[in-house]
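Left out: one protein chain. Kept in place: all the others.
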Amino acid sequence: MKHLLSTALAASIALSTPFATTSVHAADEINVLMFGMPFTNGLRDLADDFEAETGIKANIDVVGQDVFESRIALSFTGGTGDIDVVHTPVIQVQRWIQAGWLQPLTDQVSEETTSDILAGPLGAYTVDGEQWALPFFAGVGLMSYRKDLLEAAGAEVPETWEDMLSVAEKITTKDQAAIAMRAAPGQGFNMFIFPMVMRAYGGTFFTDYEGGDFTPSINSPENLEALNVYVKLINDYGPAGAGNFNFAEVNAAAQNGQIAFAVEGTGIISQIVDPANSRFADVTGIALPPGGPAGRSPAIGVHGMGIPASATNSDAAAQFIEWAVSAETVSKIALAQSFPDFTTASVADNPEVVAKYASIHPDFLSTRVAALDLAIGHYRPLIPEWPTLGQAIGESVNAAINGLISPEEALEQAEADMRDILGQ
Amino acid sequence: MIDNSRQFHNRRRFGLAMMITLLVFAALPTVWVLVLSFRAPVAIFEPIWESPTALTLQNFYKITRSDFPAALLNSFITAGLSTTFAMLVGVPAGFALAKARLSGKFIASWVLLLLRMAPPVGFVIPLFLLYANSGLIDTYLGLVFAYMTLTLPLVTWSMWNSFAQVPDELIEAAIMDDASLAKAFFLIALPAARPGAVAAAILAFLVAWNDFFYALIITRSGTTTAPVAVMNFISYDSVDWASIAVASIALTLPILPLMALANRYIVQSLSGAVKG
Amino acid sequence: MRHIELKGVQKDFDKTTVIPPLDLEIAKGEFVVFVGPSGCGKSTLLRLIAGLEDVTKGILEIDGVDATDTAPGKRGLAMVFQSYALYPHLTVAQNIAFPMRMAKIPRDEQQRRITNAAAALNLTDYLDRRPKQLSGGQRQRVAIGRAIVREPSAFLFDEPLSNLDAALRVGMRLEISELHKRLKTTMIYVTHDQVEAMTLADKIVVLNAGAIEQVGSPLELYDTPCNLFVAKFIGSPMMNIIVGQHAAVFHAASVGVRPEHLTISKSSGTWTGVAGLSEHLGSDTYIRVDVEGIDETMTVRAQGKFNVNRGETVYISPEVENLHRFNEAGLRVVS
Partner (left out) sequence: MTAQAQLRKGATYQLQRGYRLMMVPALLAVAIFAIVPLAGMFALSFSDYHLIRGTNWEFGFHNFAKMLADKRLMNSIYVMAALSVLGVAAQVLIGSAVAVGLQKITGRWRVGRILFLLPYAVPHVAVALIWLSLFTPTLSPINAFFDVFGITVPAMLTSQWGAIFAIVVADTWTNFPFAMLIIMAALQGISPDLEEAAAIDGASRIRTFIHITLPLLAPALLMVTLFRFIDSLKHFPMIFVMTKGGPGRSTQATNFYAYVQTFQSSNVAYGAAIAVMLFLMAALISFYVAKLNQRVTS
C-alpha cells in the first residue's frame, strides 16, 4: 500500500521532469510579485526607470492580497523559480525563513543602502544574523477623530480605551455612529487592530514571548476585558454591519461622515484626513491610538522585499531591491502616491515629500513618528506559526463580535486552537 | 362565471406580480453594476439620487490603462483554446461512445460525470507540482491543459447524449452508401447533432471563461485571466469598486452574444437529454 | 443464376444464438421476401446480408465470391430503412446524391441520375426540400431514390412500408413491385405482413425463431405449407386447424383447411355447427362457425351473399382434395 502510493505520488510529481526547463525567463529579466498597495503600484509605474538604469527588465506583477497568498505558497514549495523578488509581509517572513523559502541577502546589499533604512523595520527582517529582506513600508496604528462631533458632544480626544467607551456613548445617536475598526477575521484584518486593545490592557498571546515561553495566554482575564471593550465598541457604537468591516469599509464610513473615530493603519488614516478624498477632512484630527493600564501599543505592520530560495536570478533581484528602497525611488513614489509609510530615512529630508504630507494634514508625519517610537516589533508574534494562529484567533474574535459565541468562549476556543496549531 | 373570471384575473395579477418581482431580482444587480461603473469615485458611497450627476467615463478609461485588458485577452485565448481542444477530442469520443458497441459504457459515463464534478482543490496541487517540474506554470498550454479536465468531460458527455439522439440508422445508411466512418461522422452525424455541438462548445467556453481557481494557482503575470485580474482591484488598503464594476461588465459582455445565440441550441440539446 | 448465397450462416448476440446455422440461395433478379412474426430474426438476417452485422459462423457469398468480411459499402447492395434514414440536414437532391458522392461519380452523371430518379419517383418538384418538409410517402420515395441511383446489384428493404398508413401502403407496394419489374434487380424485402409478402414476392422465406420454416413461391406456400407454422402464417383469414377426433378421421394429428375450401349449407354437411358472426364483404361472406367436437372457432368463406342468423345451425363440408394433413410434429403428411 505504502509503496504503491509513494510510487503514484512520485509519478504524478516527477512524470515530466525530463522536460523540465531550468530557467523560466531570460537572465536579464526578473519577475517581481507584490500585492497591491500604494508603494507597489508606484513601483510598478517606475519599472521602466529600473530598466533604463540597469538594463534589467523587471516584470512587476501587482496582484490582490488573496491572489498573492494563494500563489506564493505553491511557488515556494514547488521551487518553480518563477519569482525573483517577492513581497514579504513581516508577519509571514518567519514562517518562510523556517521553511527555507527565502535566501538571505546579507552579502548582496550594500552597507550604504541598509544604513539609510529605519532600524526597527530593518531589524524585523534580521534573523540569526542574516538579513532576509529589506523593508519599504512601516504602517502604524493611528486614530482619526472628528473635531466637530467631539466639540458638539463636549468631549476630549480619548487617551485610553476606557475614555473611548464613554466618549463613544456620548456621540452615538440613531444617525451617527462613533467608531469603526476592522472586524473581519484574519491575521491582517481584525488581528491588526485588536492587539492594540489587548496590549493596552496588558494582554499577551504567550506567557513569556521574550523569554521564549510559548505557552498560549490568550485566555487571560486581561484579554477578556480587552475583547469585551472591542466587541462593545464595534457593536454598540459602530455603524450598521460593523461586525464584518474591513479597512475598506472603515475608510468608506469615515469618508462618508458615518463615524467620529477610526483606529486604523497610516495608509487608511492618511486617506481619511486627505481633503482630496474626504469631505470631512478639514474637521478631522489625528492622534495616537488609545492606550490603557499597560500603556499604549500602536499596531505596526512592516512590508519588505526578499528573494525566494528558488529564484534563478538573485543578483539582479538584489539589485532591484536596492533600487526599490533607494531614497530616489521611494521619494518618487511618496510624491506620486499616497504613501507616507516609507522606511528609507533620508526621504523625510526631501522637502517636497514633507510639504506634500504636511498639506494633507499638518500633524500627520509627526504623529506617525511618535507612534513608530511606541510600537513594539513583535506587536504580532514573529514566529513561523503566526499566520495560522492569527487566522484562528481572528476567526474566534470575529465570532464573538457577531454574537455567535460569547467572548469567554471565543478566547477558550482561540487558546485551544493555538495549542492545537503549536502541537502542545 | 363571474366568480371564475375574477379568480382568473386575480391569478393573472398574482402571476404578473411574481414575474415582476423575479425580474427585479434578476435585473437589479445588472442595473447596479451599470450605475456603479459610471459613478465618479468621490460619489461612489452616496446613493445615486443624492448626486445623480456625479457620473463619469473615467472608470472605463482607467481600466484600459490597467493590466485588465491583457488579462481579458488571456481569458479569450485560454478559454478558446481549451474549448477547441476539448471539441477536437471530445466530439469524436462522444460519437464513438454513443454509437460503438461497447461493454462498460455505464462506467464510462460515470467516470465522465465524476471528472466533471470532482473538486478542483484536490486536483490542483498535484497538477501544480507536475507543472512546476515541466515549466508549464504561467503558460497558456498549462492553463489549457488544466481546463481540459473541466471541458473535456463536459463536451464528451453532452456530445454522447446528442449523438445518442441521432438515429443509428442514419449512420448505417451512410455506411451502406459506402461512406467511411470518418465521412459518416463528418458529413452525417455531426451536422445532425449540430445544436448539441454548438451548445457543448458554448458551455465549455463558459466553464473555462468562468474559472477562477485553476487560474489563481497556475497563472502568473504572463497569463493571468480576467477573473483573477478582477481580484487585483482589491488591494491592501482599498477596494476599487468602480473598476470592479467595469471589469464585471467586461467579463460578461463577451458571453452575452454567445448566450443569446446559443439559447436556442442549449434548450434544444438539453430538451433531448431531459425527455429521454 | 445464383446471386446471394448463405452457407451455414449463424448469428450470436453475446451468448444467445439468434440465428442457428442457415442456408439460403437467392437468384439474380429475384424478389425475395423474408416474412415472419416480430422477433423472428428476419431483420437480423437482412442486416447480416447488408454487412451491418457480423456473421458469427458460416459464409456469405455474393456472385459466388466470399463476401462474409466485405465492408457493407463494398457489397454493391443498397438498403432502404424502416425509418427511411434520410439525412435531415441535406435536401432531397443532396440525399439522393450522397451515395454517388461517396462513389466519386462525376457531377454531371450525378445530376443526370438524380433527374431520372426524381422523374421516376415523382420527386422533381421536391428536390430542394428537406426531409422534414415531406410527407411519409415522399420520404419513402426519396429513400428508394437514394438506393436506385447507386445502381446496386440488389436492394434490401427493411419493413419499408410499416410507417405508412394503409392506403399509402398499397400504393407504395405497387410502386415497389413495378420498380422491380422495370429494373429486374434482386430485391430482398423484410416484412411481418404476409399480404405484402404474397403480393410482392417471387420467393418467400418464412422465418421463425431465426430458422427458415419454408422457402417457396407464394402459391407453393399457400398450397403446400410444409408445416403448421407456415400453414397458419400464410393466408388471410387464417387456415382452420382441426385436431383430435375429426383429424383422426383423415389419419393425421391435425388437419388444416382454408376458409375457401369449406362449403356451408343450412341443410346438410360433414360437420354440424352453430353460426356465429358473419362478415359481409359483398363479393364474399365470412362466417364464424363453432363446430361440435372442434375447439377453435372455424372461419368459412361463402361466395356472394350468404345470410345466416347467429345461433342458427349450419352444416359445413371440407373439400377433401384441399385438406392439409400434419403429423404430430406439425409436419406436412404427404399422401
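To keep things simple, chains are lettered A, B and C as they appear, and every chain counts its residues starting from 1.
Everything below uses one rule, namely that a residue touches a chain if its C-beta (ideal position, glycine included) is under 8 Å from a C-beta of that chain, and two chains touch if they have at least 3 such contacts.
All values reported here derive from a predicted model rather than from experimental measurement.
Engineer: By the document's own contact criterion, which visible chains does the hidden chain reach in the full complex?
Structural biologist: A, B, C
Engineer: Tell me where the left-out chain touches subunit A, residue by residue.
Structural biologist: 1-2, 5-6, 8-9, 11-13, 15, 66, 69-70, 73-74, 76-77, 95, 98-99, 183-186, 239-244, 249, 252-253, 256, 258, 384, 387-388, 391, 395-396, 398-399, 401-405, 421
Engineer: Contacts of subunit B with the missing chain: which residues?
Structural biologist: 11, 15, 18-19, 22-23, 25-30, 32-33, 35-36, 44-45, 47-48, 88-90, 92-93, 95-102, 105-106, 109-111, 113-127, 129-130, 145-146, 148-149, 152-153, 156, 160-161, 164, 175, 180-182, 185, 206, 209-210, 212-213, 226-228, 230-231, 241, 244-245, 247-248, 251-252, 255-256, 258-260, 263, 266-268, 270-276
Engineer: Using the touch rule from the top, list residues of subunit C that touch the missing partner.
Structural biologist: Given the touch definition above, subunit C has residues 12-15, 51-56, 68-72 touching the missing chain.
In the analysis below, only the chains that are shown with their structure count from here on.
Engineer: Both subunit B and subunit C are touched by which chains?
Structural biologist: A chain counts here if it touches both subunit B and subunit C, and no chain qualifies.
Engineer: Could you please state the distance in Å, as a whole number, between where the Cα atoms of subunit A are centred and where those of subunit B are centred?
Structural biologist: 37
Engineer: Where the CA atoms of subunit A average out and where those of subunit C average out, how many Å apart are those spots?
Structural biologist: Between these chains, centre-to-centre, one finds 89 Å.
Engineer: Give the residues of subunit A touching no fewer than two other chains, as numbers and ranges.
Structural biologist: Correct list: empty.
Engineer: Got the subunit C residues that touch at least 2 other chains?
Structural biologist: Nothing qualifies.
Engineer: Which stretch or stretches of subunit B touch subunit C in the complex?
Structural biologist: For this pair, the touching residues of subunit B are 167, 169-170, 172-179, 183, 187-188, 191-192, 194.
Engineer: Provide the residue numbers of subunit A that touch subunit B in the complex, in ascending order.
Structural biologist: The touching residues are 9, 12-17, 19-21, 24, 31, 33, 35-38, 41, 59, 61-67, 70-71, 74-75, 78-80, 82-83, 247-248, 251-252, 255-256, 265, 267-268, 271, 277.
Engineer: Touching subunit A in the complex: which residues of subunit B?
Structural biologist: Checking each residue of subunit B against subunit A gives 42, 45-46, 125-126, 128-135, 137-138, 216-217, 220-222, 224, 228, 231-239.
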